[in-house]
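What follows is a set of notes on a single structure, which appears directly below.
Note that one protein chain of the assembly has been removed; the remaining protein chains are unaltered in position.
On to chain A.
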Amino acid sequence: MATTLPKKDAIIVGMGWTGSIIAAELAKEGIEVIGLERGKGRSLKDYYVVHDELRYGIRYELMQDLSKETVTFRHDDDERALPMRQMGSFLLGEGSGGAGVHWNGQTFRFLPYDFEIRSKTIEKYGQEKVDELGLSIQDWGITYEELEPYFYEFEKASGISGEENPLGGPRSQEYPNPPMKDTPITLKFKDATDQLGYNPYHVPSANMSQTYENQYGATLAACQYCGFCERFGCEYGAKGDPTVAVIPFAKETGNFELRNFANVVEILQEDGKAVGVRFIDTKTQEEFIQPADIVVVTGYVMTNTRLLLNSNLGKPYNPSTGEGVIGKNYCYQILPGVTGFFEEDQFNIFMGAGALGACIDDFNGDNFDHVDLDFIHGGNIAITQTGARPIASNNVPPGTPTWGSEFKAQSIKYYTKSISCVAQGASMPVKSNYLDLDPTYKDAYGYPLLRMTYNFSDQDRNLHSYIGEKIEEILLEMGATEVSERSNLENYDIVPYQTTHNTGGVIMGDDPNTSAVNNYSQMWDHDNVFVVGASSFPHNSGYNPTGTVGALAYRAVEGMLRYLKDGGSLV
């Protein structure tokens, strides 16, 4: 028998970046907010003794406990989906701060092209291009210009250090902090891409280039370039991280309660409106009902989609008819990458920061002509110096065995003499890639797991091959004496780590028939439910998604405040 708790104005499910921002902004306005987070609480003091590659980088200390919940995976409808038993391809976060604790901090804005991708692609290349490639692309129902102020709010909150992207959308303000330092590696990349006629710039970074105070009164320290950023928490408080930058402020308002170990399993509804949520206290296994006026779902892509499906909110996507919206347009990213081996140079590769790097957008979005190409979009090509650690960094020249004396010699030699250059290739939705509930496998509480049906498309393979060639040219221009073999993109494999930039499932748009939420992240079907995060991306761009996620969160807050005052659909 579940215990019913006193009603709140707003429930937030998940306390990562979006949940924290929304909590702070609502609480600031006097809204009574409860944040329900299934993982543990964290603060700066919990990031001590963090320079441990095995514990954090390899054994995933800060990530989701898969024994309780995972996803199942298959390539297509004819295969049997099986559980992702171990973390691999992407790393799901858990606990206060979510993945905002252990992210690298590379914080871009999606391009103006992204938000109007369908219109702009058809306008320039015709409907045939979209049809030939079998793409389910759609406009987002909002433009870059409309989102611009919200991007800036997030850049202030997370303290972005950066310089203007020469090929990006126009900015109304400079970044709150100057770019991070240059190193021999970033300079080599910038020189080479400059020589090739491209437009290099520093990666916008949530690692602070200087001491900084954000709009919530949080002081973030200057980054020490210690090389333990991705997959680690920052012991200096030098990384934009919700537990440091936002949650303390939310708590100070007196209107925000954070409840850890609260795993929300269902959104409760009556007559087309949400009335609250059911959650399980993961420590006692006790069940609670938390009523509220609005429910804000701010988990990861998988969590958001699964929670709606398990709650019967919104119409599930049907891949054979193309109807329904929940689970639609699941996207990932395409990562062409090449490693360059440098006989003459030796780099301080172990120094670095998660978002220390240089990049170009000459082959991203529609910044280059696609008339004669068999794909659309592209990717941001970057060299990052995130701190190469020795267990995971064993680059060896092509043809080297994977173990034994020669492997040992080459992996030791090239540890400080190799650099990898990778693009984050955009991922376009196709009809056959989607999320739904698994018919067989359950989580620790008996609820169905999310099932992912996903494989790469020809669009992906063509993009991979084209951008890969460009990367190889850059590395050779940088002076690499040898480069790794470029492999062809074949089938998606859930084992090797690729990227934690999963998107879609609860997508936004301007039509209730083809999208789940409007541009305030408000559900069309249930106007007091807001689903915020990368789950609302109708496709995935060629960048890290967090900047755009943050912008959508600030946009959503504005909608929630209006809704709490006036009610009804916001668009």
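Observations on the model:
Just so we're on the same page, a contact is a pair of C-beta atoms (placed from the backbone, for glycine too) under 8 Å apart; a residue touches a chain by one contact, two chains touch by 3 or more; residues count from 1.
In the analysis below, contacts and distances are computed from a predicted model.
One subunit of the complex is not drawn; among "Dehydrogenase", "Carbohydrate ABC transporter membrane protein 1 (CUT1 family)", "Xylose transport system permease protein XylH" or "Phosphoribosylformylglycinamidine synthase subunit PurQ", its UniProt record names it "Dehydrogenase".
Only one of A:S320, A:T402 or A:N488 touches the absent chain when the whole complex is considered: A:T402. Touch with the chain that is not drawn comes from one residue among A:L268, A:I289, A:M351 or A:L564, which is A:M351. Checked against the full complex, the one of A:R74, A:K124, A:K251 or A:H370 touching the unshown chain is A:R74. Contact with the undisplayed chain is limited, among A:S43, A:T143 or A:Q224, to A:Q224.
Although one chain is not shown, part of chain A still touches it, namely residues 48-49, 51-54, 58-60, 65-67, 69-70, 73-75, 79-80, 82-86, 88, 181-184, 222-227, 346-348, 350-352, 356, 389-391, 394, 402-405, 408-409, 411-412, 415-416, 440-442, 491-495.
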